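Sharing a structure here in structure tokens format.
With one protein chain withheld, the remaining protein chains of the complex are depicted in position.
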Amino acid sequence: MPDSLRIGLIGHGFMGRVHSLAWQAAGRAFDLPLTPELTAVAGRNPETVAQAARSWGWASFETDWRRVIERDDIDLVDITTPGALHTEIALAALAAGKHVLCEKPLANTLGQAQEMTAAAEAASARGVQSMVGFNYRRTPALALARDLVAQGRLGDIRHIRATYLQDWINDPEFPLVWRLRKEQAGSGALGDLGAHLVDLAHFLTGRRISGLSALTETFITERPLAQSQSGLAGVGGAERGEVTVDDAAVFIARCDGGAVATFEATRFAPGRKNAMRIELNGSLGSVAFDFESLNELLFHDATADSAVGGFTRILATDPQHPYMRAWWPPGHGLGYDHTFVHQAADLVEAIAQGVPPTPSFADGLYVQSVLDAVEASAAAGSAWTSPSWNEGK
Amino acid sequence: MPDSLRIGLIGHGFMGRVHSLAWQAAGRAFDLPLTPELTAVAGRNPETVAQAARSWGWASFETDWRRVIERDDIDLVDITTPGALHTEIALAALAAGKHVLCEKPLANTLGQAQEMTAAAEAASARGVQSMVGFNYRRTPALALARDLVAQGRLGDIRHIRATYLQDWINDPEFPLVWRLRKEQAGSGALGDLGAHLVDLAHFLTGRRISGLSALTETFITERPLAQSQSGLAGVGGAERGEVTVDDAAVFIARCDGGAVATFEATRFAPGRKNAMRIELNGSLGSVAFDFESLNELLFHDATADSAVGGFTRILATDPQHPYMRAWWPPGHGLGYDHTFVHQAADLVEAIAQGVPPTPSFADGLYVQSVLDAVEASAAAGSAWTSPSWNEGK
Amino acid sequence: MPDSLRIGLIGHGFMGRVHSLAWQAAGRAFDLPLTPELTAVAGRNPETVAQAARSWGWASFETDWRRVIERDDIDLVDITTPGALHTEIALAALAAGKHVLCEKPLANTLGQAQEMTAAAEAASARGVQSMVGFNYRRTPALALARDLVAQGRLGDIRHIRATYLQDWINDPEFPLVWRLRKEQAGSGALGDLGAHLVDLAHFLTGRRISGLSALTETFITERPLAQSQSGLAGVGGAERGEVTVDDAAVFIARCDGGAVATFEATRFAPGRKNAMRIELNGSLGSVAFDFESLNELLFHDATADSAVGGFTRILATDPQHPYMRAWWPPGHGLGYDHTFVHQAADLVEAIAQGVPPTPSFADGLYVQSVLDAVEASAAAGSAWTSPSWNEGK
Partner (left out) sequence: MPDSLRIGLIGHGFMGRVHSLAWQAAGRAFDLPLTPELTAVAGRNPETVAQAARSWGWASFETDWRRVIERDDIDLVDITTPGALHTEIALAALAAGKHVLCEKPLANTLGQAQEMTAAAEAASARGVQSMVGFNYRRTPALALARDLVAQGRLGDIRHIRATYLQDWINDPEFPLVWRLRKEQAGSGALGDLGAHLVDLAHFLTGRRISGLSALTETFITERPLAQSQSGLAGVGGAERGEVTVDDAAVFIARCDGGAVATFEATRFAPGRKNAMRIELNGSLGSVAFDFESLNELLFHDATADSAVGGFTRILATDPQHPYMRAWWPPGHGLGYDHTFVHQAADLVEAIAQGVPPTPSFADGLYVQSVLDAVEASAAAGSAWTSPSWNEGK
């Protein structure tokens, strides 16, 4: 029997629930060198956290996250709180010698992200590992896209075209949940959705954004205060408050290596539910993806016989496709939660092997530096702005 | 804390694995009145069944399925063996007072299915429940389609158009696995794929097939004997054996209530991986579905403004859609395994409430009577044939 | 300057209009050896035929089709009347030494089709050519599909799956236009839509149907009598009459060479406007087509690298694709009428070269023999029926 990896989960909202299922399923689906154990979950409200522990299979619960870090029977701290708490928790966990999985975006400010990355790098030298939760990297179709790029099947990347479109706050009466408040969420569509796009563009192509010009917009500036919230939803009251984050962010960019990129993140695209779309055009081919059809990758090979050329719809569900050895016969698709199972499995593998997992906190810091540049450019009338990672180069 | 429902799983192939994950996840995702416990798994090979128990989280294992039925600590027997064993196991389990979940098709012959149904009905009178595993009924998009039909949104159903296309044995060197042998599988594409179509047409419309004309075909009549097999795949040796099941089956039919139907099941459609497609045309509208895009339902409302008319691609992922209250925000799709989680959850609910779950063994018998009629028609030069359920009416 | 080919058009309904535009455009788009001239159009109503001549560019008009055949200045007679008139006109035209283009289906009965074919073959020996207007053969994407089959890219054809779905008479108050009366149209969806499918299956694969089992249905048996009609539409009055043709026809079939086929033609598929769909599965690959996306062909090559395998959406709009040398840059699609331009151009080429054009009347007779077998099977309780072309073999 393999040894255990004892997990302490902090936060029991929508993300906490997804992580709970993933920690359980990872060991069943994959043949892992360490068996994840759901040891403790932490949350401030004793009733709801107790209920979460019971429903989701956690052996115990805590009402103070610090207790999880103090406990000897926890090997890994999994952070799914709002961004405002990421830094304090992660620093404490790393200092206590716990591995850390931290939801994205890494932090609410660049300074926090830098501090976290420094701590993660120091911890890594002591064998303590960190990962930031850009789960979409573990979508089989996107991992396949990355492999195609890495194999040179697209040639030189010339265009990155990334949009993340949702519509869940299109209704002006949708309440002011925490994701719409800057002090908790850091930013709006930019950090929630745009962060995924920036990370994926990096993951898929290996290229980073060297400069950009951006604008952001808040279409609905006042909303009913939230009386309660659950998942992404909430219930509003009679009082109203100010929306302090962006509803949408768009930017154009140049990448190291020469690619031209466009990015758009919005929560105001009626009819688009989770349209995280990315297309890459290279000198030798193209790929296109839409999370609303998450099992499909479109691929065009410009070097093939043009008489039968076009985009091939690859169902990335064959055993030979990334992660699919663990799952079902071809055509029996996966869902959103499988990306978290893959994330958990990859993290367990990395910890067992003692190699730093990816995406690292440094990868998260890179994303943060781009988000920071977007906000800076938007504040400066769309002036061209270099992300901090690129300064001095 | 709710009481337990102690599960004994028989069979640890591909389907056994899917069921294992589903029993675990059901209680995490849904708020169930009984908590499924993975008590025992049975299989003939002590090494592989022990490994399956360990990997998939079963508390114990048996090498004789009869032991599972004898054990006092088992409440429900879940049958995932090849069809040839369904009858004996199900009859024994019901006789022992265990609830039964039996994979589809219910049996390899009509006589067996009748015997099982009689036993299930007798058991039901004693509070022992049975269900046949037509998991696709629990695809949210298909459950939504059923609701639309039930609400009258399609009017009178005039056309049912159902195809189930795969390609996994297109290669003539693919080995002779058990699914290609009549004595184990009963039939080929007909029972494996066609059975789902026949059940879905019934589930969606409430209409049953009153007569049909069919033909079946075996394109590759000899294959390498299988030396080993896993999931749907296998490894072939030098010797060859005869394929004794159909590679493809097609039939046209009339349904009670007047609809005209076409059905096709094949494993020889290169490029189609799991294209279980069904379209219904009614006097007031249409729906269309393809399992390769399992989160989508296409719906056309013929009563709406035709200037903006057409098929609407509904992402059946909103909280208001069937089963989705348990899962993710809109657009964050589900996969194949979720249909088994829903099946498990619905079965637990039915057992807790003491109501007969659906699809019942009688529903499975209906499907069997249609499969039987297909084989009879095909054997009689496509002569028009009434399924036995319809005889004497 | 090339010589002229002087056209006499009989019929000035919807089809007459499409043919008029095609005769004009063919010489502009293609570099033809003979220049089509719009010499005369014939119709019974002097006012409407005069108007048609003026609007559509015909140099003269006649109110008796016999006059067109008598005229010395007509080289080719183009028949677009209801099917009931095809035979008499075609026989007269061929006897008068005129080339003939006859709309499909060739005739309303098998006997008529046989008579026409015999006449066409006799005329062909005298250099007088005949063609039946299965225009869809000239869709570039379908011509490309035929080329792929002919090149062996699909291997042995195992499945033909063809449906033609429309919804224009779904409303029970839609009037009883000529297409719904057996004495004028011969049959309903079967001859109007199914005829195209039968011809295409033959065209694409070179295989013919050797036997079939069919059923037909008339969902709405009485409708308002049509007071006027135009295109497919019409205006109904208070009196009602009987619908004497099928609303839908479905059949399963075997083809010479071993393929299994399914066919469906219906005018009762709400939301489907012109969904003429055909899919072929062969031992080495598959193609799929839907006329509602007429510029696209889906192609799967089962011999290619399966890691990037799937259906490729070929935009059949490259200069190298069939007919596209005459048209626009890639991606600038064609429409329905272009298929008639291609048909006209191919016919002119064949006449200029003195070679028999295809589809010949014999090809039309083959289709008629299948339609006849469908009706015979449907009338005989779906009994297996061989088309007459296959008798005595």
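Labels A, B and C are assigned to the chains in the order they are written; within every chain, residues are numbered from 1.
Quick note on the criterion: a residue touches a chain if its C-beta (ideal position, glycine included) is under 8 Å from a C-beta of that chain, and two chains touch if they have at least 3 such contacts.
Note that the coordinates shown come from a computational prediction; the quantities given were computed from them, not determined experimentally.
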item: Given C:74, C:275, C:288 or C:345, the one touching the chain that is not displayed; value: C:275
item: Contact residue for the chain not shown (choose from C:315, C:348 or C:374); value: C:315
item: From C:85, C:118, C:232 or C:284, residue that would touch the chain that is not displayed; value: C:232
item: Touching the absent chain when the full complex is considered, from A:35, A:60 or A:170; value: A:170
item: Interface residues of subunit C (partner: the chain not displayed); value: 1, 14, 18, 20-21, 24-25, 27-29, 31, 54-57, 166, 168, 231-233, 272-275, 291-295, 315, 317-319, 327-338
item: Touch list for subunit A against the chain that is not drawn; value: 158-159, 161, 163, 165, 167, 170, 213-215, 217, 219, 248, 250-252, 254, 258, 260, 262, 264, 266, 268-272, 279, 281-286, 300, 302, 309-311, 381-384
item: Touching residues (missing chain, whole complex) on subunit B; value: 144, 148, 153, 299, 301, 306-315, 318, 320-321
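Definition applied: only the chains that are shown with their structure count from here on.
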item: Subunit B and subunit C, separation of their C-alpha mean positions in angstrom; value: 41
item: Chain centre separation in whole Å, for subunit B relative to subunit A (CA means); value: 35
item: For subunit A, residues contacting two or more additional chains; value: 315, 318
